[in-house]
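Presented below is the structure to which this report refers.
Here the complex is missing one protein chain, while the rest keep their positions.
Coming up: chain A.
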Amino acid sequence: MKVLIAVDPSDIAEKAFDWYFKNIHKEGNEVYVCHEAEQPDLPTVFFAGGASFPAAEIGRIMTDHNKKKNELENTYTMKCKSYKIKHRIDIETTQDKPGVAICKKAEKVHANMIVMGTRGMGAIRRTVLGSVSDYVLHHSKVPVLICRGQDQ
């Protein structure tokens, strides 16, 4: 079975990942870890009396963004190695909303199942189910495993 695990830098994603490996993973399952990062908001430029192009700021935002992506990739590469599983990791930046991108990814790689946490990095902690998990749950064409942490 090909399993797509959608992660982000949150604890919940890590716990979902670990739970999948401890309880669900089977020999022969192909694991595909993905993160669909939203294109960061770059400052818009508008020329009002000789404004200069905010190259430095844009540079900083992109460097930050790429740094986070690399950290995420390293974290999950190490985790996959410690679990000793054959895997692929794709941390990408996308123009689509994360939910849409995840569903597209699942179709592209012919995943048989999507695994994800209930919530990620969102600031609104009152909701039981974050917007990305909610979207994927409603639009996925394949089974979705929503991993709720024990303490939630």
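Criterion: a contact is a pair of C-beta atoms (placed from the backbone, for glycine too) under 8 Å apart; a residue touches a chain by one contact, two chains touch by 3 or more; residues count from 1.
Simple rule for what comes next: contacts and distances are computed from a predicted model.
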Chain left out of the displayed complex - its UniProt protein name, from "UspA domain-containing protein", "Gem-associated protein 7 isoform X2", "Queuine tRNA-ribosyltransferase accessory subunit 2" or "DNA replication complex GINS protein SLD5": "UspA domain-containing protein"
Absent-chain interface as seen on chain A, which is shown: 1, 19, 23-24, 26, 112-113, 128-129, 137-148, 152
